[in-house]
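As you look at this complex, bear in mind that one protein chain is not there, while each of the others sits in place.
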Amino acid sequence: MILLQGINLSKHFGGLAAVDDVSFEINQGEIVGLIGPNGAGKTTLINLLTGTLYKDGGKVIFKGRDITKIKPYQTTPIGICRTFQMATSFPGMSVWENIKVATLVKAKSIDPDEQARQVMELIGLREYADLLPTQLPYGDLKRLDIARALATSPELLLLDEPFSGLAIPEIRAIATGLQGITNQGVTLLIIEHVLRELMPLVDRLIVLNFGQKIAEGSPQSVVRDEKVIEAYLGREESYAA
Amino acid sequence: MPRKFQKPSAKFLWLIVAAIFVAVPLWAPDPYFLRIFALASIFSVFALSWNLLAGYAGQISFGHAFFFGGAAYASAMLNLHSGIPPPLSIFLSAIICGVAGLILGYPCLRVKGPYFVLMTWCFPLILISAVIMYFGEIFGGDMGLSGFQGISSSSTINYYGSLLILALAVFISTVVVNSRLGLILRAVRDNEIVAESVGINISKYKILIFGLSGFIAGVAGAYLAHFNKTISPELLVVEMSLLVIIMTTVGGIGSIAGPIVGGFLVTFLDNYLGYIADVRLIIYGLAIVAIVFARPQGLLPWSPKIKLRGLGK
Partner (left out) sequence: MLLEVKDLTVHYGKARALDSVGLSVDSGQIVSVIGPNGAGKSTLLRTISGLVPPTSGGVQFKGKKLDGLSPAEIVKHGIAHCPEGRKVFPRMTVMENLRLGAYTRKDDISSELDYVLSLFPILKERQGQGAGTLSGGEQGMLSISRGLMLKPSLLLVDEPTLGLAPMLSVELGNKLKRIPEEGVSILLVEQNARLAFAISQRCYVLEHGRVIIQGPSQQVEQDPHVRESYLGL
């Protein structure tokens, strides 16, 4: 089942096309990687999907419903939640409170305390419950981000560089955690640069460069795509002697 | 793993403090002392209202005298011209302030940090112009208003009335803080962008708290009017807005005890050290600078440090 569709999405800043006529689909249950060189438009695309930025063109359809004009705080109640590149948190609230406040968006249909407890167990943050985020190591702050997003009972998680700033063992732990989350029925769209660790995780990749979608497909096929290689390693050119 | 510093048996402390407050008329040295104590309670309510907005929603208002003085005038007018007795006129004025807060909240809260400060700064100025200049005959102009009803002829009853509104303000603050609403407000205060990402409509909550803060400040202002049996534009000037900021900052933003400590400290200093009246703002200004640099969480030993956006960090 198609969960999310982006149709002809565009965003310009001045004369620059940050996102240029991008269309794609995410199916339920998939783990999709959104990759591309620095400045390719990946975060901008996420910002368009969540309504953080106004779209200059295009539509977004979620579970058959047109959510093009939606505001960011309206995406969470319908089942979409995102994280940010830098680890973020509510610094004046404890880890438990950070997670619990995120459960409140669905307070009518779930028990917030129970949901928060479950998420803490799943992500493994129970020992930190009463601590402030500033007291956590960086890797656990990133896990708190994911826990908080998960606490909103999402169907689709948009993760912006969940691995950034982490050492390899921590990245692998998060990747395993993300696998676990998909087993719970959550669909993932992950922006990442650490491709070595992303590749084993994803079912499919979407590749952006200069705001355009240049390739899409399985990891194996995408890395062999000449356009993708060029995007990352540069074009074969002849230089002066 | 280190744990966040827990207050020592909070309920017990509050109970002791409440007992002391209730017993004051019994051991108070003189009527003047009782009066100052009552004033301190009233200003603590004012401080609690500002604290709700700043400490829990992260919005620094520089014009809270708008609600405080506005309610004072509203209540005095309602009594003078419509004969509505003080308890009801106070309540109605507070409601008017609350609604004003909801209405003004909408434009104010759409603007960020420094611009919010500017906007809040302006509103009392508008009210002062109306009161002194344009409708001077109705509102008493420079001289203000008097001749309306007081709370009671008994200073003891006046005192207990001030305790009552203090208890009300503490109750409302406690409920807000410990409820889900409090959790949401703190999230809005801490990080608006992340708050939005977990589904919180930050505008709605900021407007709500602006209204509630206006209501509580209105209760304090209207009560003060009938307590003093006279009002003047002094209640609307910028120094009044600054005074409540000073009280709350010194005591500690973000806790409930903080504004009360600050309110009492400043009121007693103000009234017992009358000879420093002219330079008091300089002293308070220096105190604020010192506190912000040395101990931003205020004087209470267990207040958490809260980062406030709006004027820099």
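As written, the chains take the letters A and B, and residue 1 is the first residue of each chain.
Keep in mind that, in the parts below, a contact is a pair of C-beta atoms (placed from the backbone, for glycine too) under 8 Å apart; a residue touches a chain by one contact, two chains touch by 3 or more.
Everything numeric in this text was worked out from a predicted model, so none of it was measured.
The undisplayed chain touches these shown chains across the complete complex, A. Here one chain is not drawn; of A:Ile110, A:Ala129, A:Leu195 or A:Ile214, the residue touching it is A:Leu195.
Of the residues in chain A, those that touch the hidden partner chain are 37-39, 137-138, 161, 164-168, 193-199, 219-220, 223, 228-229, 232-240.
As a convention for this text, only the chains that are shown with their structure count from here on.
For this pair, chain A with chain B, the centres built from the Cα atoms lie 43 Å apart. By the touch criterion given at the top, residues 1-4, 180, 183-184, 186-187, 189-191, 193-202, 254, 304, 306-307 of chain B touch chain A in their complex. By the touch rule above, chain A contacts chain B in their complex via residues 50, 72-77, 81-84, 88-94, 97, 100-102, 104-105, 107, 112, 127-128, 130-132, 135, 148-149, 151-152.
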